[in-house]
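Worksheet: the structure to be examined is printed underneath.
Just one protein chain is left out here, and the rest sit where they should.
The block that comes next holds subunit A.
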Amino acid sequence: MQMQLHEDAPRLVVPDRAEATARMKIDRAGWAVRSYARFDRAAVMRVTRAVAEAAHKAAQEYAEWAVRETGMGVVEHKRLKNELSAHPLVDFYENTDLVNPRVDTGRKMVEIPKPAGVVLALTPATNPVSTLYYKAILALLSRNAVIFSPHPLARACCAHAAARLEAAAVAAGAPAGLIQCIEEPSVPLVQALMASPKVQVILATGGGPMVRAAYSSGNPAIGVGPGNAPVYVDPTADQTLAAQRIVDSKAFDNSVLCTNESVLISLAENANRLERGLRAAGAHILSEPEVGKLRAWLFPHGHLNTAAVGKSAVWIAQQAGLRVVPSTRVLIAPVAQVGLDEPLTREKLCPVLAWATAETFERATGMAQMILRMTGAGHSAAIHCEDPQKAMDFAAALSVYRVVVNAPCSQGAAGFATHLAPSFMIGTGYFGRSSVGENIGPQHLVHWTRLAWNSDASVQMGDFGAVRAPFEGQAPAPRPAPAPAAAPLAEAGGMDRDMLRQLILQELRELTRGQS
């Protein structure tokens, strides 16, 4: 080893503490989930609700913190997203039972849910705390433990939020270690953790390389690819309403949701009407020279200037040397081409919207597909139209798994303005090199053990009415010292029989043998 006596660099190499500690977190999560996976549904819902309540209460605090720490997004919108990832998310799954076995006497089958175990969850800088809330709730609903690896740009707010949710879970009777967060996230560390045989599934949200790394880790992964949603406005749509929705969606949290509209496509025949609507809603339509300036600033050497991500339209205009009124919410850049030759039609994650015009509906659909061919396959698209046939044709032609109709796409595709599942993980399926094509929910973190009877009519299944369910209710928390256990009551059904038996045996032994 080279000695470095001349400077303050450490003279000894200290082993990577972050990695060692993170591996201990995985083991700890394993212990936590061993206990939590035996909770009954009432106890699971109680813990989840308690965590949702803690999340809800801190929504504003973490919205402010995330914006402060990352410099991205809008506090008010982040608060809303945080709130939506608390109680409304739990409400959505209120009737999705992932705890009790299902008995299907017709098919002579019993299905027992088995939680994945330890979930390694990556959270992005763009939606840090809302994603953390969302993944924590998913893990709790499915009786899993979760370890967060936040994007380094958002690590402080995530670590704090995770600790708060963990404390709420513990206060509601959950074992400690169910919700943990890596304090010092780094790319090598998360790659090492993703390959751990003690991680059962990775929930990867983040840049393309990180998602690919999750899939390459050798562990099961649910990763989602990038978005780049095309939005088509048909002449049959209410142009004013459509324009309003699009501008609202683009302005929402400064477009950091991957579901935000990226390229607007309209027909020549409704372009003027749409333009009036867009201006009225607060969009600034750029002139051709302005488009050139914006392109040069936003895509220097053809690559997205990440400084723009999550920034406001006014800030971006200033940086690009454009003059806009202070009330400008969205910058709209008319473009002649779409696809590889026009960088403005790529994913931008900021309130800049490219706008292309086509002569026919078929040509517009082709343009949308061209955009997705470049990036955003499997993700989202939107259509504003009153013609069901066109909506059908548009969706059938595109390589996406959700097409939002007459709604803002940012919120709509993420399940907040539609009846899609509320989600910060938009499954991009096979088009988008992902394993799941729908919005990710707690059901994706559970697999089922199926007891399947002989289908022959002569074989009877037996009565499952009185069969004991494979869980124990809430377990008592582990005790630090071997003090005599206080009689632990199973919340759901009084004292557990095994527990009672043990207590009696223990007492008998003490009576007969004295203290040992």
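Definition applied: contacts are C-beta pairs under 8 Å (C-beta built on N, C-alpha and C of every residue); 3 or more make two chains touch, one makes a residue touch a chain; residues count from 1.
What we mean here is this: contacts and distances are computed from a predicted model.
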Per UniProt record, missing subunit out of "Protein translocase subunit SecD", "Succinate dehydrogenase", "Response regulatory domain-containing protein" or "Aspartate aminotransferase family protein" is "Aspartate aminotransferase family protein"
Among A:M24, A:V187, A:A336 or A:V467, choose the residue that contacts the chain missing from this document, as touch is defined above.
A:M24
Listed residues A:G177, A:G310, A:P351 or A:G441, member touching the removed chain:
A:G177
Residues of subunit A touching the missing chain are 1, 3, 11-15, 17, 20-21, 24-25, 27-28, 30-32, 34, 176-177, 198, 478-482, 485, 498, 501-502, 505-506, 509, 513, 515-516
